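Heads up, one of the protein chains got dropped from this complex, but the rest are sitting where they should.
And now, chain A:
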Amino acid sequence: MQKYILAHKKELTVINGSLLLLALLDHFFLTQGKIVPFALILSGIVGVLPIAIQAYQSLKVKIVSIDVLVTIAVFGAFFVQSYEEAAVVTFLFLAGHFLEQATLSKTRKAIKALTEMAPEVSLKKNQADQFEEVPIDEVHEGDILLVKTGGKVPVDGKVLTGSGYVNEASITGESKTANKQIGSAVYAGTILENGTFQLQAERVGEDSAFGKIIELVEEAQDSKSSAERFIDKFSKYYTPVVLLLAIIVGLITKDIELAVTVLVLGCPGALVIGIPVSNVAGIGNGAKHGILLKGSETIQDFSKVDTMVFDKTGTLTVGAPRVNKVISNPEINENKAISTLVSIEAESDHPLAQAVVKTYPDTLKYPVTQTQVIKGGGITATVNGNKVTLGNLQLIKTNKIKLRPEEIAQSKGLEAEGNSLIFMAINNQLALILGIKDQLRPNVKNELASLKKLGVKNLVLLSGDNQGTVDQIAQQLSLTEAKGNMLPEDKAMYIKKLQEEGKNVTFVGDGVNDSPSLATANTGIAMGNGTDVAIETSDIVLLNSDFSRLAPALRLVKSTRHNMLQNIVIAVGVVLFLLSSLLFSNWINMGIGMFVHEASIIVVILNALRLLNHRLKR
């Protein structure tokens, strides 16, 4: 019976509302009030039924819920024969609830859209070598799975046979397709747009990269800051106190109507809901844009940041060195010289050689013979019958290869700019000097300027690289401070020092070897590609290592925090307004009180909804 009534709450609300409307119409147009009392009484009874059941259920577990307050108030209204108020209050309370539910699910929309991307079924190879559809819970590490065009990759794994183009938006936050061949790693939640492949499961469910992202966001939307925990505790005692207050008022004034009005006015609502709705909308908006915020506390901390500490390699720079400058001998054909260079370097796995090969991926290659590696110097080899010497300055000097004065000056200049140098000579004549450098990420300078505009006073660079390189970047990007030769522990120590000076420090790193700093800083931001992220130690993850999401992230947390504060002001303001109106004026009654109360809940939800459409890029 109880369940039946609650399941039909919507219908009851409609009946309750229609009867109320009928009474109003009757009062003004029809029989001038003959059926008014009956319609109102019936409306009140129909309306209070589901509320009273909820009140009974919560009293069973010893909680004075909002339903208890409303039920007593409605009974009180009946008792003093104020049927109109009973009908109005129940209708507003019930209808308000549906409106709240509808708007609330809008604030949760962004996160729901993400979690619904999680794969639910998979085509798994069975003992008869056939693929059959099974729920995702039945897939284990090592299983062989089939993915067809349009299908979702169900787990993290490696491609065994086949190939295809996969949209990895779910883990990188960017709608780009990646080509997958035999041996390629594929990730759960990504979508195979074209092709077919079989894969072997390596990480399933919550252990997959996407599973971790979902878990993080799901936990984040319900995480609570210390302020919220305080409000929670407060609201636990708040409702019983309101009840007590109403009883005292009733006993002193002997005015039951006044007492039940206190009950309605004291209903908690906007205060309890205000912060969680801002939280879910802010975090949801971030998740939509590849910014994973770990929760409410992170929003509080990061919004107050005044000092940002950056790691260099992979954070301010791309993390992949490339040829930055080529100085060639005008007497030698540069294209041929570069082909010679790439042909030799392609055989080496030295980082600088790799940088050269990656800079010129499509160069024509020559056969290379008589390769000899000179330790700490470079390589000598024969290409097209010519003797090639390739390596550092020391190697050039020991081979007595001549450098012209301007070449010496240029190479010194390159070195001062933070380049590593490679020299190449053909038949003992210098052909090329290459400056190789890790490139700054595009737009880093603009991003840092936006951060400054958002109130970040100090921009600090801490790096394991030599001081020369670090100083050069600091100057280029106009950083406040730059320190080189730092080990991961040194960085964490330095952050601690900054905090002792009273600064609110955010550390931004690539998350690979910076765990101590990520954990020490007030806020740790990991720039990950969504697959190898140090999700556990960081507070914020920027998917796809996207530096240009940093300023939007700060903008988002600031707006979210403002939104929470606005909601608190609205909620507290409404209660104060109602109570003072009750004390100092006589226009307030139960119906108006309930209306203002429900309206304030809708207002805080609508306010939070603004966050969901908040534009992150400027």
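To be clear about the criterion, a contact is a pair of C-beta atoms (placed from the backbone, for glycine too) under 8 Å apart; a residue touches a chain by one contact, two chains touch by 3 or more; residues count from 1.
We take it that contacts and distances are computed from a predicted model.
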The chain that is not shown, which UniProt protein name from "ABC transporter permease", "Peptide/nickel transport system substrate-binding protein", "Glutamyl-tRNA(Gln) amidotransferase subunit A" or "HMA domain-containing protein" does it carry?
"HMA domain-containing protein"
Per the definition of touch given earlier, which of A:V139, A:V280, A:L293 or A:V368 contacts the omitted chain?
A:V280
Just name the one of A:I66, A:A246, A:A353 or A:L611 that touches the chain not displayed here.
A:I66
Sole contact to the chain not displayed, among A:H8, A:H27, A:H97 or A:K304:
A:H97
Kindly state which of the options A:G47, A:G269 or A:P516 is in contact with the chain not pictured.
A:G269
In chain A, positions touching the absent partner:
2-3, 6, 53-54, 57-58, 60-63, 65-67, 97, 100-101, 104-105, 108, 111, 218, 221-222, 232, 235-236, 239, 268-269, 272-273, 276, 279-280, 601
